[in-house]
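Okay, structure first, notes after.
Just one protein chain is left out here, and the rest sit where they should.
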Amino acid sequence: MPESSNVQPPTDPQALAEAVGEHMFKRDLASQLLGMKIESIGPGAARLSMRVRPDMLNGHRICHGGFIFTLADSCFAFACNSRNHSTVAAACMIDFLAPAEEGDLLIAQAQEQSLAGRSGVYDIAVSHADGRTIALFRGKSRRIAGEVLGNAPQTLA
Amino acid sequence: MPESSNVQPPTDPQALAEAVGEHMFKRDLASQLLGMKIESIGPGAARLSMRVRPDMLNGHRICHGGFIFTLADSCFAFACNSRNHSTVAAACMIDFLAPAEEGDLLIAQAQEQSLAGRSGVYDIAVSHADGRTIALFRGKSRRIAGEVLGNAPQTLA
Amino acid sequence: MPESSNVQPPTDPQALAEAVGEHMFKRDLASQLLGMKIESIGPGAARLSMRVRPDMLNGHRICHGGFIFTLADSCFAFACNSRNHSTVAAACMIDFLAPAEEGDLLIAQAQEQSLAGRSGVYDIAVSHADGRTIALFRGKSRRIAGEVLGNAPQTLA
Partner (left out) sequence: MPESSNVQPPTDPQALAEAVGEHMFKRDLASQLLGMKIESIGPGAARLSMRVRPDMLNGHRICHGGFIFTLADSCFAFACNSRNHSTVAAACMIDFLAPAEEGDLLIAQAQEQSLAGRSGVYDIAVSHADGRTIALFRGKSRRIAGEVLGNAPQTLA
């Protein structure tokens, strides 16, 4: 169950997206564990980076596909929650195009393709810093009850 | 590029799967980072477990979907490499059915659905320890050059 | 919008699945256009057949993948509506493993993998009559308002 803060959310869509992203990221220990950074965020969009560390390699000594997916999935989460409606991933699909190696800086860029009712579709491209795409991710989102910011439940002090 | 060892691989398919799994897991720092354990392994099959830690939670305070994916993806990797042919993920798809919370013990079970030429399809179900399924993953594998065990290239001392 | 009949639906799950399937198939001109036949049906399951005709071939002179998909999608529809709750496809994924040629008899078999709330996941395997699998399909269903049988709206005479 998502908790919410009692901060009053901004009304400007860009400021709202930034405030939601900052709030989510502080609580998102998973994205922090992998050293992700939010490069930019906006309504329906987000851009994250992650550097491939030695402890992110798999048995083939390339970056574990799960961490490339996790970067894309976090980027998806920031994009689909950017309008402050609590939203979760229902299904995701990823095509791995090229491997990533230790030390590589990966960039994920999310774009909203569709948003109708409670369902959305988002495309996230994961690239090397030089622009070569290494994975294409498509996520289907489902809005759930609640807001990320400003809908302070009693259980929060 | 996958490196290989110069260990002579067993000929019995079950013993081979176990030896390959043990070898891969030792080198798979990513799966170790998330605290995964191989519960069992066999030709075309694998069973892994992972306990959801506090640093695996996302901004909604549930287990980051990327780590559920990563567990399934590791399970997929152990299953599709179990015949000792170096094999990587080409594409994966996951449906998230229910959330996982801090402290939950998750079990991933992989099953080979198809293997023809260099391409395979594997289904991985991720469940709670009590049997409730929380995610269904389907992975498409692509065999690459080389073996996991016993095909020692010159570059290895 | 799905219309419904004013037939009183059976209470036995197997008889209900058969009655729903018969009712749906009569109205399903698309499945009839492709010459599909229901081989069997049950709660959460269905088995359909289709013979590849000359007018189902694509520019490579093999069966158009869209028709293999359509066979699987019909099989999915009969399985996910078999409990008489009106249900539609939200998303589908197909892996093409081998081609089908003119004259081939194709069999699709659906199996329910998950059903929770309004969402379900179904796996459909498409095979040659001799058992070789040619495609693996996974469909995500979403229950909508209404029943297939027995919920007669005023607009029906």
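Each chain carries a letter (A, B and C) given by its place in the written order, and its residues are counted from 1.
The rule we apply is simple: a residue touches a chain if its C-beta (ideal position, glycine included) is under 8 Å from a C-beta of that chain, and two chains touch if they have at least 3 such contacts.
Please read these numbers as outputs of a predicted model, since none were measured by experiment.
The shown chains contacted by the absent chain are A, B, C, with contact judged over the whole complex. When the missing chain is restored to the complex, the residue among A:L48, A:C63, A:M93 or A:V148 that touches it is A:M93.
Across C:Q14, C:S40 or C:N58, the single residue that touches the chain missing here is C:N58.
Which of C:V88, C:A116 or C:A129 touches the hidden chain is settled by the complete complex: it is C:V88. Across the entire complex, the residue among C:A19, C:A46 or C:A77 in touch with the chain not shown is C:A77. As for the chain not pictured, it touches chain B at residues 90-91, 93, 119, 140. Counting the whole complex, the residues of chain C in touch with the unshown chain are 1-3, 23-25, 27-33, 54-67, 69-71, 73-74, 77, 81, 86, 88-96, 99, 148.
Those residues of chain A that touch the chain absent from the view are 93, 95, 97-98, 113-114, 116, 119, 121, 123, 125, 133, 136, 138, 140.
In the analysis below, only the chains that are shown with their structure count from here on.
If each chain is reduced to the centroid of its CA atoms, chain A and chain B end up 24 Å from each other.
In chain C, the residues touching two or more other chains are 93, 119, 140.
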